[in-house]
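With one protein chain removed, the remaining protein chains of the complex are shown where they sit.
Chain nomenclature is as follows: A and B, assigned in order of appearance, with residue numbering initiated at 1 for each chain independently.
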Amino acid sequence: MSFLKKSPWILHYAATSCNGCDIELLACLTPLYDVERFGIVNTGNPKHADIFLVTGSVNEESRKVVENLYAQMPDPKAVVAIGACALSGGIFRDAYNVYGGIDQVIPVDVYVPGCAARPESIIDGIVQALAILEERARDRKRQRKVVAS
Amino acid sequence: MNVEHWGLAVAFVVLGPLLGALLAGLDRRLTARMQSRQGPPLLQPIYDVLKLFEKDTVVVTELQTLYLWGFLFFMVISGFILFLGSDLLLSLFALTVSGIFLCLAAYSTNSPYSNIGSSRELLLMMAYEPMLIIVALGFFLVADSFRVSDIVAGSPWQVVQLFGILLGFLFILTIKLRKSPFDLSSSHHGHQELVKGITTDLSGSDLALVEIGHWYENTILLGWLYLFFAPWGVALALPIALVLFFAEVLVDNTHARLKWATTLKATWVVTGLFGVTNLMLLPLIT
Partner (left out) sequence: MPLIALLIGFPLLAGLAILFAPTHARRADLVRWSVYGLGGATLALALSYFRMEPQFFALGEGVAGALDSAFLLGGIALSVYLLFACRRIKGREWYIPLLILAQTGLMLFAELAPEHPEVARQFYVDSFSILMALIVGLVGGLICLHAIRYMQDYQAHDLEVTDRRPAFFFMLFVFLGAMFGIVFSNHLPWLFFFWEVTTLCSFWLISYSGTDEAIRNGFRALGLNLIGGVAFAGAIVWLTHGPGLHTWELDQLIAAGSTLALIPAVLIAIAGLTKSAQLPFSSWLLGAMVAPTPVSALLHSSTMVKAGVFLLVKLSPVFHDTYAGLLLSLVGGVTFLVTSLAAVSQRNAKRVLAYSTIANLGLIVMCAGVGTATTIWAAILLILFHAVAKALLFLSVGTTEHLIGSRDIEDMEGLVYRRPVLAAMMLVGILGMFLAPFGMLLSKYTCFQAFLTMDVMPGDGILLAAILAFGSAPTLFFWSKWMGKLVAMPRRPNPIEAAIPRDEAIALFTLTLITYVACALFPLADWMFVQPYTEFLTGAGLIPLTDDRIPWETIAMMTAMLGGIFLLPLIFWLRPPRFAVVSGYLSGANVDGSASYRGAMGAEREVESRGYYLTGFIQEDLLVRRGLIGAAILMTLMLWSVNP
C-alpha cells in the first residue's frame, strides 16, 4: 500500500476561472466537509503537492503558470480538472482568448464536472485521483529499482 | 553517567521522533477540534513523512541536502546530550547550530520565499536565543551545575524559584514551535504571502528530513519544559509539561501573526523582564 493514499497534499490553481469553483473547493476545507480528516492538506506550493487541482478555462497568461507549476511538482503526481470551464472551456468556450480546458495544456487525470462543481464531487474527484496516484507510485518504485540495478 | 542515562539517550535517538510525531499529530487534532472539525488521524504526521519518502525529490541545488543532514545531525546531538543527562548549555548550542543549518538549506535554494523564510527564522533565533541561555543559567544558579542529571535531582522548589524564567520560556516556546503569533518564518497553513517560507523549495525526502527534525525538536522542547518540574518525579512532572505544551495550541488558534519588529522587541522585553529579573532576584529566593 502506498502512503500517498493517506496523505494527499493538494495544490490549487485558478486558471482564469470565475472563482465559483474555487469557492466550492475551499469549502471542502471548512468544518462542514473537513478534508483534513483524510490527511488532505492544501499546501499552496507545487514542490510539496501530490495532486494539482485546476479550475478555469486557461488563457495565455495562466497557461505558462499552469505549465510551470506542473513542472515543479515532483513525481508521482496527478491532475484534477474542476468545473465545466476546466473540462472544456464551459461558458467561455467560444471566447477568443481561452484555450478551453486544462487538458489543452497539461495531461489531466480526473475530470470533475459541474458549474460550479459541488464539494462532494470535488472530494470524489480527489479520491479517484488517489487510485491513479497509487498506481503511479508503484510504477515509480519499479522504475527506481531498474535504475538502481 | 550510567547505563540508565545511556539507555535514555539511545531511546531518544530511536523513539524521540515517534514521540515528537505523536505530539505533532495530537496538536493537529486539537487544532481541528478547536475549529470544530474532526481533524486527521493521530498518526497523520507519520503518514505524511512516509509518503514524502515515496515521492521524488526535486532540488534547486544538490547541496541543500547536505545542509539538511547537518540540521538533523545537530538536532539529534542536541537531544542526545539532553537525554544523556549531560550539559544543558551544550545541548542548547547544538540546537542553535541545527537551526542555522536549516536556514542555510533554505538560503541555498535562493528563491525569494525561502530567503524571506530563512531571514525571518534567523531573526526569530536572534529573538529567542537570549531567553534560552537564561533558562540554562537559571538552572545553573539553582542546581549549581549545567548538568541535566543534577538539575533533575534538584530541589523541588526550583520551579518556584525559576517562575519568571518559566514564563519567559513558555513565551519563546511559542516561537520555537512556530506557532502563531510568531509563525513568521514558515507556517502550518499554506496559501499566504510566505507560501511555506523556509521549506518552500524543499521537497520529497528533503522535506521528510525537516519534518523528522521537527519531531526531534518537539521532544527536546518537551524535555526542556519537563526539566522545570523534574524534581517532582515523572508522574507529576510529565502531565504538567504536556498540559503546558498543548497550551501553545490554544495560543496558536487565538492569535494573529505579528510583525517581525514587534516580535523581536516583545521577546527581548519579556526576556529582560521575566528572565533577567528572575536571575537577579534568585539570591533572595534561595
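By our rule, contacts are C-beta pairs under 8 Å (C-beta built on N, C-alpha and C of every residue); 3 or more make two chains touch, one makes a residue touch a chain.
Predicted, not measured: the structure shown is a model, and the values here were computed from it.
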> Which displayed chains make contact with the chain that has been left out?
Replying inline: A, B
>> One chain isn't shown here. Among A:L4, A:C18 or A:L69, which residue touches it?
In response: A:L69
>> One chain is left out of this view; which of B:I116, B:I151 or B:V270 touches it in the full complex?
In response: B:I116
> Which subunit B residues would touch the chain omitted from the figure, given the whole complex?
Replying inline: 1, 56-63, 65-67, 69-70, 73-74, 77, 81, 86-87, 89-90, 93-94, 96-97, 100, 103-104, 107-116, 118-120, 122-123, 125-127, 129-130, 133-134, 136-137, 140-141, 146, 195, 200-201, 204-206, 261, 264, 268, 271-272, 275-276, 279-280, 282-283
> So which bits of subunit A touch the chain we can't see?
Replying inline: 13, 45-47, 61, 64-66, 68-69, 71-72, 74
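We adopt the following convention: only the chains that are shown with their structure count from here on.
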> Within the complex, which stretch of subunit A touches subunit B?
Replying inline: 2-4, 6-7, 9, 31, 34, 36-39, 41-45, 47-48, 50, 72, 74-76, 137, 140-141
> Which residues of subunit B touch subunit A in the complex?
Replying inline: 28, 32, 35-41, 44, 47-48, 50-51, 54-58, 190-192, 195-196, 199-204, 207
